[in-house]
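Omission of a single protein chain aside, the complex is shown with its protein chains in their original locations.
Here is chain A:
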Amino acid sequence: MSDTELKAKLRFLPTGSALHKLSALITLLLLILAFSIMSSAFFSVNNGLTVLLQTSVIGLLAIGMTMVIITGGIDLSVGSVLALSGVVTGLLMKAGLPVMPAMALGVVTGGVCGFLNGLVITKMRITPFVATLGMMMIARGVALQLTGAAPISRLGETFGWLGNGALFRVVEMQANGFPKVIFPGIPYPAILLLIMALFGAYLLQRRQIGRHIFSVGSNEEAARLSGVNVDRTKIWAYTASGALAGLSGMVLMSRLVTVQPNEGVMYELDAIAASVIGGASLMGGVGSVSGSMIGAFIIGVLRNGLNMAGTSAFIQQVIIGVVVIGAVYLDQIRNRK
C-alpha cells in the first residue's frame, strides 16, 4: 500500500501515525497466527471471547489514558481509582442502594478522583507524574481504610450481571435436563468497551474538546495564545480518565462478584503500555483510541496465548516489557527518517 494511499485513508488523524498503527495491527495478527499454530485451543470462539473479556478492563483504562497522554501528561492513579470506585459501589450496595445507582456513583467517584488530579496539575502546577502518583497512593489508602483491607462479598447476583452477562447467549435444554451452551454470547464488558472506544474516538477526532486535547499536547503555549482554555482541557482529560477507571472498576468487580480493595495494582502500567504500543507519544500531541485498542489487544493476546502455551507469569512480564520497548523503538525509527 502506498504511503499517500494510506494517508488518504487515515487523513483525519492529526499526524502520520498510520504506519505505527499498521505495524501494531500486523503484530497483533502475527501473534494470533503464532498462538493458533502453537495451541489448537487458542483459536476458538470460547477463547476469543475470553480474550475480549480479559482485555476489556485494560481497554477501558487505555481509552482515558490515551487522552491524558495526548495532552502530554500521564495518569498513574487509574489502578487505585479503579479499586476505590469499586469499594464505594460495594459499600453503597451494602448500605442498601440498588445496583445501578451504586455503580453510577462508583463511576462518579472515579470522575471526582480524576477531576482532583486535573485541579492539582493545573492550579497547583504540579507535574502530572507526581500529582497522579500522589492520587495513586491516596485512592489506594482510602479504599483499604474504608474496607479494612477485607473484600466485600455477597453483593447479590445482580452485581455480577455487568461482568458476567452476555448478549446473544444461546442455551439449549438437553433431553437429559442439563443446559447446553451453544453460543456463549458476546460478553457485556466487550460491548461496553466497543461503545466507549467509539465514543472516545469520536470525541478525539470530531469534537472541539478532542482538537484542544491534541493542541495542548502539541504546543501548550501556542494553544493558550490561540485562545484554547488549557487548564479546562487538561482537567477534562483527567476527569475522563478517572471516570473510565471507575467504569473499568465496575466491570472488574462485577466479574468477580466481589469488591477487592487491592484489585488493579499495576493496571496503570498496562494501560500506558497499551497506549504506547498503539502509537501514543509520551511527549504529547500524538495518539489514537484505535491504536490504543490494538495495543490493549496485543497485551491481552500475549497474556492469554502465553498462558495457554504454559509460559510462566514471570516470563510473560519479560516478554511484555520487550514488546513495549520494541514498539517505542519502532516509533523512533519512524520519526528519524
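Quick note on the criterion: a contact is a pair of C-beta atoms (placed from the backbone, for glycine too) under 8 Å apart; a residue touches a chain by one contact, two chains touch by 3 or more; residues count from 1.
The criterion applied here is as follows: contacts and distances are computed from a predicted model.
*Asks:* For the chain that's not shown, choose its UniProt protein name out of "Cytochrome C oxidase assembly protein", "Nitric oxide reductase NorE protein", "Monosaccharide ABC transporter ATP-binding protein, CUT2 family" or "Lipoprotein".
*Replies:* Options "Cytochrome C oxidase assembly protein", "Nitric oxide reductase NorE protein", "Monosaccharide ABC transporter ATP-binding protein, CUT2 family" or "Lipoprotein" considered; the missing chain's recorded name is "Monosaccharide ABC transporter ATP-binding protein, CUT2 family".
*Asks:* Among A:Thr127, A:Ser153, A:Gln208 or A:Gln317, choose the residue that contacts the chain missing from this document, as touch is defined above.
*Replies:* Result: among the candidates, A:Gln208 touches the missing chain.
*Asks:* I'm checking contacts with the chain that's been left out. Which of A:Ser36, A:Thr50, A:Asn164 or A:Asn219 qualifies?
*Replies:* Considering all chains, including the one not shown, the answer is A:Asn219.
*Asks:* If the missing chain were put back, which residues of chain A would it touch?
*Replies:* Its contact residues with the unshown chain are 7, 11-12, 14-16, 206-208, 211-212, 214-215, 217-219, 221-229, 285-286.
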